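All protein chains but one are shown at their positions in the complex.
Let's look at chain A:
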Amino acid sequence: MKHYAQVFEAFNQGADDGWLKSQRIAAFARFEHLGFPTPAIEYWKYTDTKALAKRDFKLATDYDQQAAQQLMADKGLQLDAYQLVFVDGLLCKELSNLEGIQDAVVIEPLSQALATELELTSGMMGRLAGIDVDVFTALNFAFVSEGVVVRVGNNQKVDKPLLVTYLSTATEEAVMSHPRILIAAGASSELQLIEHFIGAEEAKNFTNRVVEGVMERNAKIHHTLLQQPSDKEWWVGRIQIEQKRDSRYTSHQMNLGGKLVRDDLVCDLNGTGAECDFAGLLFGRNRQHMDIHTLVNHNAPLTNSFETYKTIMNDRASGVFNSMVIVKKDSQKIQAVQNNANLLLSDQALINAKPELEIYADDVKCAHGATTGQLDMDALFFLRSRGIGEEEARGLLTLAFANEVIDKLELPAIYNLVETAVAGQLPHKIELDLIQ
């Protein structure tokens, strides 16, 4: 804590007096007041942040340009997209490219938006993910300086996906970053957002990112999160979405890396006809710990939520899946489906799965279920009896388990990345066009 106070003081001292500075001070006070969560708090029951709390992280002031470029070349997605790249929390202009954005769409780095459009930006920041939401959200606000602002005008469909890549490099001293993405999606607008977190093998940094998105009537956001920090890294994320009438938010969360991962996703379905659809995969190995929490508030009638989450834990990895759906008193005729299946690949792996429902309306359709199991030994024997090596057969069956989720990934570059991460080097996929 003392360390954070020192870093914070040095960080905020240089800032200009004004809205942001005072907000940061309030946020840091909130963080100090709450402290790092312990398992005594129900919301953090299965995730212990003690080891994280002990570490001292610095704020990066510079980064190795060559290392960043190499990391991007090795692991970055090859996509035709508007691109913003951050390295250890700092904007990397050389790797970013926002050329050709249509007139009624604004995509810019948060630092730029804070400098040039403070009023507009401050109105977006902390509205959904304020300092009272969670201690890490408060911490993010205290140190917020970089990120992305997206404003999509009414009836605008952003013509290319927005790819935000966060590179985490192997630094001498571990660094922390607190990026924040602010989205204002106009009525009947459409946005595809892809976030890709990449950690260098020896990186041991702490990333704490927050996304806030307000969706106007009939807006659509398709959000993909590819999370691949190194297995020595700490990663905390929160997404808060407010949905107005008939809006639709889809999320694909692929948690594939990190030493300790906590991922929170919250949707407030505030308008009739609003719908959210979450699919997620947690894939843990070695001693990784991954925790995903989702919360859907059905605050209006005729709203729908769908969730499909799969977790795969190998070695001594542990996973947490907790999904909460709350149906308000007057939210009649809603539909909520929570599906969760878990695969344990070793005897020492662990999963805590808890789908929860709180229903205060009487005319609703809700279903939830969670299953946990191991690979089917008969299926494994069958594949091996056809000549397929044991490792490959395990990979195939593991992939088959994850398929329900990763089949939803429409872009081949993303699908391949996740497939490789889950199943290792399987033989090349059959070209589908040959089989008609």
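Everything that follows uses one rule, which is that contacts are C-beta pairs under 8 Å (C-beta built on N, C-alpha and C of every residue); 3 or more make two chains touch, one makes a residue touch a chain; residues count from 1.
We take it that contacts and distances are computed from a predicted model.
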Absent chain [UniProt protein name; select from "FtsW/RodA/SpoVE family cell cycle protein", "Aminotransferase class V-fold PLP-dependent enzyme", "Lactose/L-arabinose transport system permease protein" or "ABC transporter ATP-binding protein"]: "ABC transporter ATP-binding protein"
From A:Y166, A:Y249 or A:F401, residue that would touch the chain that is not displayed: A:F401
Residue touching the undisplayed chain, where the options are A:K58, A:K75 or A:R384: A:R384
For chain A, the residues touching the chain missing from this view: 376, 378-379, 381-390, 392-393, 396-397, 399-401, 403-404, 426-427, 430-431, 434-436
